[in-house]
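Dropping a structure here in structure tokens format, bear with me for questions.
Rest of the complex left out; these chains stay put.
So that you can tell them apart, the chains are marked A and B in the order they are listed, and the count of residues begins at 1 in each.
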């Protein structure tokens, strides 16, 4: 029996299968510092203990997306080592603040399978949950990826395409955000005067700035998340592959866009949900990422007067500023678009 | 009203204006580790808790320049987002040791304004103070930058060029350095036998080594400092700009030179003051930085027999070793010089 893990192929998955992923990971202040160096985020809640504590946090929490990437990374060896593409996300919810010192583990359940007509690949749908050292859920999300078959002739598992919600309901938001003392929220220190009531559905915000990605950056990030997907690291093999280059982990793009979005959404300090998301096109080292957002919806949270929720479509492009909000073109996307993600963000009222 | 911050233009500043900067930042051991990886400094006080504790520190303090960069970074969105150049520093003083766990915030006061004759730009002088979570000053400095006008025809604010001291007075040094038990200072473990009395004014020291900068390094550093100046990150726009390349944050050069200066100034463990400084020429990825120092002055600190102060002119060059101490050439600088900075360093007596 080989001691090396080949990863699962499409025909190895079964509906209802539970995959308990390897390598629990204690996140600490060093991870937060590295995350800061990788993206330069400036949201005050995650940046400063006293700012967070005055509001009601135990201390500055770990960035939501850092926790997400760590959980995602764990699922790669079991779910997507043989993936051709990471197709989408839904029903992502952040359920508990993650603090330095907390340890995350992850489990995925196979909730859908559908072979593609070419019989070379199939789509695998999993619901992944990240839990802390107490076994309490810290976040969960559905994702689906296109996974190769080992043997195209192998019989496909039964087909089941799960229904996922179009968006997380507002009443399901906020579990990872303690009830805040918003009177203690210092808007000047946070970098913007704009609060919940200042945003309206339909509003579009160009985040203005751009950031160029280097090979070293994205590999440092992806290793920090213990994400082992081969396409991100191995120029020897990728140089002979379909792009001739290492592919940047899609989550790196999400975090880059999120950090850029500070310029316009400085007080939207917490990602409460990932309603949906799609990596529209690959990003490579040397590309410059820009981003813009559209407020899709605003929602109050039942029983909470401290924070409200902005549903935001965040779009990232490569090598194209976003002053004119590039998005769809004909039946597809503008060729510059690399990411189209739909988030619920919490912001003080 | 746009939700994105355009930054102030020259005509937006007023003498006496107080700018309270965004995003407080808790510095922790992870930031110290990253700083170590970015520059490789080897000063024992900042490297090892027991070494620092034996002398009288609570534990190993955060590197002075890391604290400086973090404070500087906060001022960028309010002061120099529309700057053409960062012209100089004066009256920089380190006032309190910064330890892992401390949180820095920053406030700047506009102390000078002078429109340039072309009316396109003006020089803005600010005094910036970084305070800790107790509201106590940790460091302060004056800097001036050339900032664009939004509208060249706009009336200029009144002209005031502040006078700054040629150098911080020795009696104003040492606030950030507890009185040390120098008998406990292990010179062998610190890497050099040379102490205060071994240095004389006029002495020149070639720091010998050189270090090549990569795009990824300087962007990681500058993001760690939450410094958002566009010129450091965006190759898409800088590729079309005056240099065709991303410009490296000047503070990165200061830290590189400071780390190189260990070879010759190993016991000069603390930057007590920045008397003045100038970024003479831009640095770009691929360049190799060298440095040399001249002892300008030595000074005892009133009432202290533990440490003395060396006033040091530290010069950094690019792509030119410093065995012959390159500096001025005719009325200007040797073309290799990128940094000319004047510091007070504390060293055991």
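Points worth noting:
Quick note on the criterion: a residue touches a chain if its C-beta (ideal position, glycine included) is under 8 Å from a C-beta of that chain, and two chains touch if they have at least 3 such contacts.
The structure displayed is predicted, hence computed values, not measured ones.
Here 2 copies are displayed; the structure file describes the full homo-oligomeric complex as 3 copies.
Simple rule for what comes next: only the chains that are shown with their structure count from here on.
In this assembly, the C-alpha centroid of subunit A lies 36 Å from the C-alpha centroid of subunit B. For subunit B in complex with subunit A, the residues that touch the partner chain are 3-5, 20, 22-26, 28-31, 33-34, 77, 101, 103, 105, 133, 214-216, 219-224, 226-228, 230, 233-237, 246. Every residue of subunit A that touches subunit B in the complex is listed here, in rising order: 28-34, 36-40, 42-44, 47-51, 60, 188-192, 194, 198-199, 205-212, 214-217, 220, 263-266, 286, 288, 290, 319, 321.
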